[in-house]
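Here the complex is missing one protein chain, while the rest keep their positions.
So, chain A:
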Amino acid sequence: MTVVDRPATTPASSGGSAGPRLRGNLRQYGMIAALVVIVVLFEILTDGILLKPLNVTNLIMQNGYVLVLAIGMMLVIINREIDLSVGSVAAFVGAVTGVAIVNWGLPWPLVVVGALVTGGLIGAFQGFWIAYARIPAFIVTLGGMLLFRGLSMVVLQGQSIAPFPSGFRQLGSGFVPEFGAGDLHLVTILLGLAGAAVIVWNDWRSRARRREYGLAVPALQWFVLKAVAIVAVIVAFAWVLAVYQGLPIVGLVVIVLTAAYSFVTTSTVVGRHIYAVGGNERAAALSGIATKKTKFWVFVNMGVLAALAGLMFAARLNAATPKAGTNFELDAIAAAFIGGASASGGVGTVVGAIVGGLVMGVMNNGMSLLGLGVDWQQAIKGGVLMLAVAFDVYNKNKSK
């Protein structure tokens, strides 16, 4: 087999995947570019407040739970379904957690595990109706949205419950612990360096594996350039956080989840099945994929992530309230679509969902810093969502 007559491939993407698909990834690069433009724009408009260490830390803490939801929602949308219930499920799980920790005095780590299991069970309940009983997800989760909103009010009897023990609150507002005492948060810098090293090493190993299979390998200078860029961006980001109080726990959770779900979606059999079921359910079934089971587990997963988001929100607020999580589902859905998901299923990436969530988050934050009212913020975000999807549809039609 020769590799000479094949067009030169571009470097593999950062997740260690073999993705030299410049064309396929164009949309995602476009989204990252859009995010950079928005960041630069608000950085200028706010006279440099946006990227101040304090504000970057705030940005992460304000958006962590939406990003967690966006990851789960991306999988649901890739599966060609929708979940409207996640905000209510987050509220319900927060409510149960509040009652269990504050009223019953149960140890919080136990409650956290119980809360995630509860989320999974709720996801299984909804997933059963959607995957096996074939009731449209829109209807099932609309029902779930009302049901769990109502149940959170019942559980809390209409009141807020507070305060949480400090250990639990770390989940929403804590930072990665620091050893020693300096102005700079050393652990954060070390984590950044470690992360960058893992990515670069993965990329290097990927080159070796490609050679092993006789595949084309991008030029060495490409690899070096890319490695330098990755290290630079990550270290700069870590530095900004380290100057303040270090990496928030919320940020750590989001980074770990993004890495884990990226791996699952790009490199595992389960991930492949999720795309296949969403892209063409009947073809997937005829290829021996258990389509119903796949759908079911995607909703179980969404339930667990909704529970996690509920915990993070309650911890940050230091209270369980019946109004928690209002409109979270809409933020998560918007993040997924801005991040490149397709309403016809089978398309989208976890990183895209994060980028989409950050686009929304940076716009929220930037417009607040500018003193724009919530009314205008909503209107502008709505416009951006429509534009992003219209751009996507336009691109798709053009390529046909």
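Keep this in mind: contacts are C-beta pairs under 8 Å (C-beta built on N, C-alpha and C of every residue); 3 or more make two chains touch, one makes a residue touch a chain; residues count from 1.
Rule of thumb we're sticking to: contacts and distances are computed from a predicted model.
Taking the options "Cytochrome c oxidase subunit 3", "NAD-dependent epimerase/dehydratase", "Alpha-L-glutamate ligase-like protein" or "Sugar ABC transporter ATP-binding protein" in turn, only "Sugar ABC transporter ATP-binding protein" matches the UniProt protein name of the chain that is not displayed. The residue from A:170, A:266 or A:321 that touches the chain not shown here is A:266. Per the touch definition above, the residue from A:285, A:330, A:372 or A:389 contacting the chain not shown is A:285. Of A:275, A:299 or A:337, it is A:275 that touches the chain left out of the display.
By the touch criterion stated above, the residues of chain A touching the omitted chain are 1, 6-7, 9, 17-18, 20-21, 23-24, 206, 209-210, 212-215, 266-270, 272, 275-276, 279-280, 282-290, 342, 346-347, 399.
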